[in-house]
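Below: one structure, written as structure tokens.
What follows is part of the complex, with its chains left where they were.
Chains: A and B, in written order; residue numbering restarts at 1 for each.
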Amino acid sequence: VSLEPGRGEYTLGEIADWVGGTVVGSPATPIRAVAGIEEAGPGELTFLANPKYRAWLAKTRAGAVLLAPGIEARDDLAVVRTENPYAALAKVLVLFDPGAPDLPDGVHPQACVASEAEIAADAAIGPGVVVGRGASVGARTRLIGNSTIGESASVGGDCLLYPGVYVGARCRLGDRVIVQPGAIIGADGFGYAPSEGGYRKIPQIGIVIVEDDVEIGANACIDRATVGATRIGRGTKIDNLVQVAHNVAIGPGSALAAQAGVAGSTRLGKGVRLGGQAGLVGHLRVGDGASVGAQAGVIGDVAAGETVSGYPARPHREAMRVEAAMRRLPELVRRLKRLVGATPEDQKGQDES
Amino acid sequence: VSLEPGRGEYTLGEIADWVGGTVVGSPATPIRAVAGIEEAGPGELTFLANPKYRAWLAKTRAGAVLLAPGIEARDDLAVVRTENPYAALAKVLVLFDPGAPDLPDGVHPQACVASEAEIAADAAIGPGVVVGRGASVGARTRLIGNSTIGESASVGGDCLLYPGVYVGARCRLGDRVIVQPGAIIGADGFGYAPSEGGYRKIPQIGIVIVEDDVEIGANACIDRATVGATRIGRGTKIDNLVQVAHNVAIGPGSALAAQAGVAGSTRLGKGVRLGGQAGLVGHLRVGDGASVGAQAGVIGDVAAGETVSGYPARPHREAMRVEAAMRRLPELVRRLKRLVGATPEDQKGQDES
């Protein structure tokens, strides 16, 4: 099924066809926007992806809702049934997406592009963008503004770089890469050799390779390798303010949530997920499909498929058991003291606890 | 009482009037600067806001000190008595503040402003600033340099945007908003639907609304909503490197310390405080006046007025009890083992502990 995005209004029937779902209710229902289940009103399509909001099905004023099979809705609420409402939402939003910032093809007069750079004819280089000698920018790629592409760096085709992005010398971005504002790709890694005169800088002469279909979040940092390459695998998604240190390798299809950090030379497999603010020390291996909880502190290898959490990170089940035991601890300590007597710690006085 | 800022020198009497305090000592004492209690010398005013520095009252070489009632000072030290020395400091510093970067009204020739943008006549648009089609900038607002205001975005009056700021398309900033350098308002939220071909991007078509009197720290990130709006309530203060995810709502008068992170759709009430590096998972409610400790990991709702800390976050008192019990734990475990015998874990060998 094909629909033209940006038309402004669609019927519910058109939308159901577009996402491969089925209408329960009137297919002629007009849909002019998408909104959250709490805010949606008439003419607006909403969705239920998180069961936490299920109670809102009874109250929503939305014109229609994207709903998984097996979840009941009110009789007067039009529904598009679909196996995966979240994936359907992704498709519907394409219809209503105002799209990336508007920028005419070619090099803006306020950009600064080295004469030896290779810019595709239908690429767009916005105002304030600096492109160094020997760099290349592929077909249909948009560099919105105030970004820097270093010497001999390459940006593939169909990429979108928001303002204030840095791509360091010789780094390479594949096709369809999206870089949110302020992200830094290819700053020097944090490498120093202690010596009598203080820390001696180890030149960071490697690069960063960002494969196809990667997205990198706002103000995230991916350091260049000391030697060789820091590598972000195909289809990996990196959230805002994430730190990826030198010589890290991240497998394809991984996802790193905001403010996570990965120290030097650690390798993540395929389809690995890191929760927000999770931290991994250097030189670890994290197996395919492993999952690291938010704020976890990982100090050892993680096996494929394993879920770890806590500080230091343990297999999630064990972490839950430790956590449950900790909650009971004060009461048990009190009872225990009756059995075994006071500890030397207890005799130090009150001010410490 | 009215005093002209920037005069360079004031008498202690003038300053006491300015802050609504009373002088103990000579009102003619000249004050030419403000300094910390450890560094201040003659002609400099200092303050005691944190009791940790109380011992310095006996040693300071300052010309005078802002002091709360009930705290004794040396006889030879001039004092301005005031109920709230920290608030008084805020007032005094206005007198000595060199102010925001100097920038003439109008659009700098090295800026790039779309002809369809609406710029107040007395706004100042600095070099390297890019303003998109349909955007608006209010009266007396200063955009220092190298910032981007996206298409149809609006910035209110009396705002100050430091260099390198990004305000995404259609986002809205109220009046008197201050944005520190490098802050990103309106990057895409981190939303993907897992599908067979990998993560499918969910277009983020919502906006960010920043209400009046908000301040946003350096390199902080506020993501645009998937649909609807991410909202930062009136008078809220956000520190450096904070992450606010899509569809988060933060009530008025809240304060988020550096490197804190709030995951998607979580709602903070009025006057909520987050400590540095605190993290909140998505879809939570945090009640009015609640307080989250530094580095806390919040995985459940927090009631109004509650103080939580630790990982996972618990009511602060309980966290303190658990912490105290943990400190006693090694000793107790040793004693306990004598009572109940060794665990299987103990028999695994030494290398693990």
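Just so it is clear, contacts are C-beta pairs under 8 Å (C-beta built on N, C-alpha and C of every residue); 3 or more make two chains touch, one makes a residue touch a chain.
This one's a predicted model, so the numbers in the text were calculated from it and none came from an experiment.
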| item | value |
| --- | --- |
| With 2 copies placed, total copies in this complex | 3 |
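As a convention for this text, only the chains that are shown with their structure count from here on.
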| item | value |
| --- | --- |
| Chain centre separation (subunit A, subunit B; CA means) in Å | 24 |
| Of subunit B, residues touching subunit A in the complex | 110, 112, 128, 130, 132-133, 146, 148, 150-151, 164, 166, 168-170, 182, 184, 187-188, 190-195, 198-203, 205, 219, 221, 223, 226-228, 241, 243, 245, 247, 259, 261, 263, 265, 277, 279, 281, 283, 297, 299, 311-312, 314, 318, 320-329, 331-332, 335-336, 339 |
| Residues of subunit A touching subunit B in the complex | 33-36, 39, 50, 52, 84, 86-87, 89-90, 93-94, 96-98, 101-102, 108, 110, 126-128, 144-146, 162-164, 178, 180-182, 213, 215, 217-219, 234-235, 237, 239-241, 252-253, 255, 257-259, 276-277, 294-295, 310-311, 323, 326-327, 329-330, 333, 336-337, 339-341, 343-346, 352-353 |
